[in-house]
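In this view, the complex is presented without one of its protein chains, the others remaining in place.
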Amino acid sequence: MVNPVLLIVVPIGLAFLTPILRFISKKWVKFIPVLGFIFNLAVSISLIPAAIHDPLIVKLGGFAPPFSIVLVVGPVGILFATLISLAGVLVSFYALSYIKEGPQQKYHMLYMLLLAGATGVVLTGDIFNLFVFFEILCISSYALVAYLGNKAGIESAIKYLIQGSIGSSLLLVGIGLLYGYFGTLNMADIASQIGTVDASRLFIPMALMITGLGIEAAIFPLNAWLPDAHSSAPSSISAILSGIAIEVGLYAVIRVLFTLFDVSSFLLFMLVLGVVTLIIGELCAMSQKNIKRMLAYSSIGQIGLIVFAFSLSSNFGVGGGLFQMISHTLSKALLFLAAGFMIYKTGSMEISSFEGIGRKMPLTALLFTIGTFSLVGLPPFVGFASKFMIIRAALAKGEMLYTLLIGLVLLATVIEGSYFFKVIQVMYFKGSKTGITKSESPITGLIPMIIFASLIIFIGVYPEFIMGIINPAASELIDKFSYIRSVLG
Amino acid sequence: MRKIIGIILLCIIAWGIFMSLAKIPFGKSESKVGNYYVEEGRRETGATNIVTSVVVGYRAFDTLGEVTVLFLAAIGLGAVLATLKDKSRAVIEDASLILITGCKFLFPLILLFGAYVFIHGHLTPGGGFQGGAVVASGFLLAYLGCRGDRISKVGSAIFESLGGLTFVVIGMIGLAIGSRYFLSNFLPKSQLNTLFSAGIIPIIYIAIGFKVGSELSGIIDQMMEES
Partner (left out) sequence: MAFLQDYIYYIGAFGLVFIGLFIMLTKHNLIKVIIGLSILETGVNLFLISVGYITNGTAPIFSKPGLNVREMVDPVPQALVLTAIVIGLAVLALVLALSIRLYKHFGTLDLRKIKELKW
């Protein structure tokens, strides 16, 4: 059985190796991320059966917890690690033909380090280690947003950076307060001692940490950076930011809330915040004319839906939230990748310039349409299965409040459908612009999109395939005593 | 208007934080983990500087993350500043005689001091990061004194990569032999308080010292090219 620490160390090692390999051959540098993440994907898939059965505890350095850093590879961790490696392979394959200008080997190094940081956040069991890998994730995304070097990119990178660094300083203050109270940095150890301090004193560290992590997770009042950043980055990076980075940020918020602190007093606030984020995200997306900005606001809305699902706090609710995260990654990455080549072909990001592209780039437009249908939640696609699970979980609660909120969620879905169908209408049913030849995206761009689409259809038709990992993952998040027991023994 | 909202927000946060701080008395730290490290650190890692044994022994994975963050800063800087087209250089005037003579005299001494700090990281206060920063300040002095000379970009990139790779490879060797954990201390920890003690700790710190020194010098070099 492969040691899970290789999931984090191999991309870091390859990123350190790249400047040396660049002197040997410039052309082969762009294949390094592909090979690295194929290795990661193979390792994480091979670890799934063992991780579901019993969380794997990896002691780094050979010392016992809580005196060392531990990696806790449970069902949640391995689920996210597999998702990150899968998205990593496919988007790096897409980038083979998409990234043509700028300092390309630096792009690939930053890309590998972003995903290594994300994998570190989901696998770690130590709170300061979470901060360090979270910073790796954030700093590489600041640099990648500014990659294209144009006015929009630099402006959005500066605004993202300023807000993100305020967030990480607040997170560090929260970690310092927790260390002062409990004298340890291990998450399981803090969770087992959380009852010794009364709840009013715990409110400030929790609020500081949630604010710090929530800036990256794009929860309602803290998401001002997201539309600019996701629309000014290159499209492969927008796919990774929307699909992986904000979800890993949200995972960190959920881990801190559910495992470290006692979440039950906070659930109502999360519920309302989730629905508010959802409604605001969808309403703002409706008025956008720039396709990438529209997709970015839609990401904000989806994060609101996922927060709503987690605040239901039952096995179905948390499972629905995890499933919605998977379906959002698959659909949103497919949408950004398809939009990337469509923007490259028409030369502009305005929706009105996509007129008639359904006939000029038929396969790409079809894949974009599949992504749209999945995000809105139409039947044979994975988006339907995940939204249905969330609605069923909310109805099972039975109270009037939840039924009212379900009504708002369905209203938001209708709004989502309306603006996406406007795009589809422009793509297929309007006349075509002259001057665009009929040519498809390159094959290395099409293969990842086709794989995403087939996964969307496959998991949508057989959701039982993935329930085998979502159910144990939901139980791990809800039941924190088994988490403490498996780490500390 | 913005100032008033800012002040009110900060007052609320300040009140909350001071309520929480009442529980953390200043000067009495009963940290179980901290006491364990001070008591057992010498025996388990072999370093007499307990902060080093925490940074490179018990929490070595955080140090790997930190090395990666510094690498990211250098790469990000290179990516952001790379595509500037106009490199109109202002006229650089010569430095004064005192500065030129002083920098030629002081530069090797500063490098020596930086190397001393990072080689003896397990015995005296200091370590890889501190020593690397001293080395980079030596290079800054050289830039200020001998204007127009630049360090070789290829050389600094090679040092940077080799430093990082040494750290990762030593970690993986620990995975393969010895006690089969990542970053376990597999070399013998001989006599305390001597230079060749504490297993892999001095080797890692030397690698980090080279890496940080060449990285920070590279950052200074790239910033200097812009002005």
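Couple of notes before you dig in:
Chains here go by letter, A and B, matching the order in which they are written, and residues are numbered from 1 within each.
Keep this in mind: a contact is a pair of C-beta atoms (placed from the backbone, for glycine too) under 8 Å apart; a residue touches a chain by one contact, two chains touch by 3 or more.
Remember, predicted model here, so these are calculated numbers, not experimental data.
Contact with the undisplayed chain is limited, among B:I50, B:L162, B:L187 or B:I201, to B:I50.
From the options A:I139, A:M270 or A:I291, the residue with contact to the unseen chain in the full assembly is A:I139. Note on the undisplayed chain: of the listed residues A:L96, A:L161 or A:L375, the one touching it is A:L161. Seen from chain B, the chain kept out of the figure touches residues 2-3, 6-7, 9-10, 13-14, 17-18, 21, 24-29, 31, 33-34, 37-39, 41-42, 48-51, 53-55, 59, 62-63, 65-66, 69-70, 72-74, 76-77, 80-81, 84, 123-125, 127, 129, 192-193, 219, 222-223, 226. Although one chain is not shown, part of chain A still touches it, namely residues 128, 132, 135, 139, 142-143, 146, 149-152, 154-158, 161-162, 165-166, 168-169, 172-173, 175-176, 179-180, 185, 228, 231-232.
Definition applied: only the chains that are shown with their structure count from here on.
As a whole-number value, the distance joining the C-alpha centres of chain A and chain B reads 31 Å.
Those residues of chain A that touch chain B in the shared complex are 3, 5, 9, 12-13, 15-20, 23, 58-63, 66-69, 102-103, 106-107, 109-110, 113, 116-117, 120, 128-129, 132-133, 135-136, 139-140, 142-143, 146-147, 149, 154, 173, 177, 179-181, 183-185, 197, 200-201, 203-205, 207.
Against chain A, the residues of chain B that register as touching in their complex are 16-17, 19-21, 23-24, 29-34, 36-37, 44, 57-62, 64-66, 68-69, 71-73, 75-76, 78-80, 82-83, 154, 157-158, 160-162, 164-165, 168-169, 171-172, 175, 179, 181-185.
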